[in-house]
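Of the protein chains in this complex, all but one are displayed in their positions.
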Amino acid sequence: MNFSRPKGRDCSEVIFLRKYLLKKILIYVLTFFFAATINWAIPRFMPGNPIHFLIARFATLPESAKVLQSYFTQAFGLDRPLMEQYVNFWRAFFKGDLGISIYLYPQPVLKVILRSLPYTVLLLLPAIIVSFVIGNRFGAFVARKKYLDNIALPIFYTLTAAPYFWFGILLAWLFGVVLKVFPIAGAYSFAMTPSFSWRFVSNYLYHWILPFSSLVLVMLGGWAIGMRNMIIYELEANYSRYMEALGSSQSLIRRYAYRNAILPQVTGLAIQLGTAVAGTLTTEIVFSYPGIGYILMQGILNQDYFLIQGCFLFIIVGVLIANFIVDILYLIIDPRIRKSYTGEI
Amino acid sequence: MNLKEFVYFFLRNKKIITALCILGLLALVSIFGPFLTSYDPLEFASAPYQPPNRQHWLGTNTFGQDLFTQTVYGLRSSLLVGLFGGGLATIIGLIIGFLAGYRGGWFDEILMMLTNILMVIPTLALLIIIAAYLPYRGVLIQSVIIGLTAWPWTARAVRAQTLSLKTREFVDLARITATRSSKIIFQEIMPNMMSYVFMVFILQFGGAILAATGLDFIGLGPTRGISLGIMLQQATLWNAIQLGMWWWVVTPGALITLVVATLYIMNTGLDEVFNPRLREM
Partner (left out) sequence: MEILQVKDLKLYYKTLYGMAKAVDGVSFTVRKGETLGIAGESGCGKTTLGLGLVLRKPPMVWCGGQAFIEDTDLMNLDEKSMRKLRYEKISIIPQYAMDALNPTKKIRQIIQDLLKEHKQRYEEKQELLTERLTLINLNKKILDMYPIELSGGMRQRLVMVISTLLNPKLLISDEITSALDVSTQKTVIQTLYQMKKKGFMDSLIFITHDLSLLYQIADRVMIMYAGKVAEIGEIQDIVDNPLHPYTRALIGSLPRIGVRYHETKLKGIHGYPPNLLKIGPACRFKERCPMAFNKCEENPPIFRVNAQEVACWLYEEGERV
């Protein structure tokens, strides 16, 4: 009998999972460390000494010049040794001190960001999920169907090649200006204050629908193309041919292929996350939607460097968390990772 | 795949031929377009708010600038960013991925750690943080920073290719016969990777154009000059669509979409040429 089941298998599976996740977390912590260091280093080491350039620029504003200059020197700690500046940077970070916004002086950057974060998350997350589900279904549906494929593929390519915000502009023009059915600016009506009343929520959703749809449409193209290619690949795989040789219907074979093709797509989810975030940021600008992207642009236009850097850190943290979620998701749906450690029995 | 097969499938592939025609046409427009207009892209040309007409083919904007002039100059800078930025990213990715795969060991570990870290950080965020601190930005500088941030996935893919090529017999043979490393690289491995590298370049080309457009739009485009992204940014800032000036936003975005979609389709076509499994029989 050459079959035997290793004893304590469930236990070893847990150990393996823990090791796997710990390794992932380590990489993400390292990534964050690296990104934060870049964030710290760029204003200090960029050619042309940007901080001095910055101070010189604000020095022309008579009233605030002095305050700002001393604030900058103090905030960046420019008079201290580099090592100390670096340590102080981390110390401040763990205290949640990301500096003071210049554009919204004197509000702390953290407060400004936390206020806009929900708008971005509530736009981005549903858009990613909905586009992922629909895009994959579409892609799987058209794969290896010659005529359908020939029509659908150019559409998918156009969607995925369009800059996110341009698509947003087009939708805003069509539905907001020409048809006048949806509002095209802000996250809620000017006269309202955010609350959990039905009136506010419905008003919020009414403003949300256009930026959301434009994000979904653009993202959908990429998923559909990826899925189409993966399905073609899977339909050529040995297991598909075997099932066909045993008289299975195309629908069953496609269902199996879909199950396998979705796995690399989930990995793609992690890879595409950065692009999706970037797309959301620019789409927010189109719709004057008060999320991270919108305040980021205000920060750029007003040379509010603390705000820009704060946004950068938040984007990184968000993407890292999302990556980790995708990793866990992948563990759940792909038995190959969970089981591979046992090797051949 | 031999040359005859390659040429046959290359010329027979409708995707590739269509893409080449479109790209050639756009390149011609970007090269010779500026000679077709008597205006300067940033100067007042005539009355503002004009829809497309005989004198101003694509209309004028809020400042009375001629949009056709802006579009052809903008197309030129977009293609340049694609060429330089995409080219640079491809070269860096190629070198890093290749060295990591070929040398292996701790060298590989460190390079791949760096690559994996950079892969997780969204490129646009990184670009923003760099570009925000540049007091002067031109098309070339934009290309350089895009090239410097876009290489990681290329490096990873090239590394995988190198690893698979490294173990093939012909490389082993060269190594046994004590052929110099540089000779192995340039005579044995590189030629086998050319098709792949070319496809990577096409994707990077499109990616660089999209990245530059995003940067321009968020307010970090070239400080002087014009690009398709800047046109869209100004249109948004000056409420073009609220004012019904659709002509200000439709052409620049459509051109970017056309260029990038064409590149993607060309890539798919090349994939079919190189990878028989995807071919339609």
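For reference, chains read A and B in written order, and residue numbers begin at 1 within each chain.
Simple rule for what comes next: a residue touches a chain if its C-beta (ideal position, glycine included) is under 8 Å from a C-beta of that chain, and two chains touch if they have at least 3 such contacts.
The structure displayed is predicted, hence computed values, not measured ones.
Taking the complete complex into account, residues 1-3, 5, 238-239, 241-249, 252, 256, 259-260, 263, 334-336, 339-340, 342, 344-345 of chain A touch the chain not shown.
Here is the rule we use: only the chains that are shown with their structure count from here on.
Taking the mean of the C-alpha atoms as each chain's centre, chain A and chain B sit 22 Å apart. Of all residues in chain B, those touching chain A in their complex are 113, 116-117, 119-126, 128-130, 132-136, 153, 206, 210, 213-214, 217-220, 229, 232, 235-236, 241-242, 244, 246, 249-250, 252-253, 256-261, 263-265, 268, 277-278, 280. Note for the complex: chain A touches chain B at residues 27-28, 30-31, 34-35, 38-39, 42-43, 46, 48, 50, 53, 146, 153-154, 157-158, 160-167, 169-170, 172-173, 176-177, 184, 225, 229, 232-233, 236, 271, 273-275, 277-278, 281-282, 285-286, 293, 296-297, 300-301, 305, 308-309, 311-312, 315-316, 319-320, 323.
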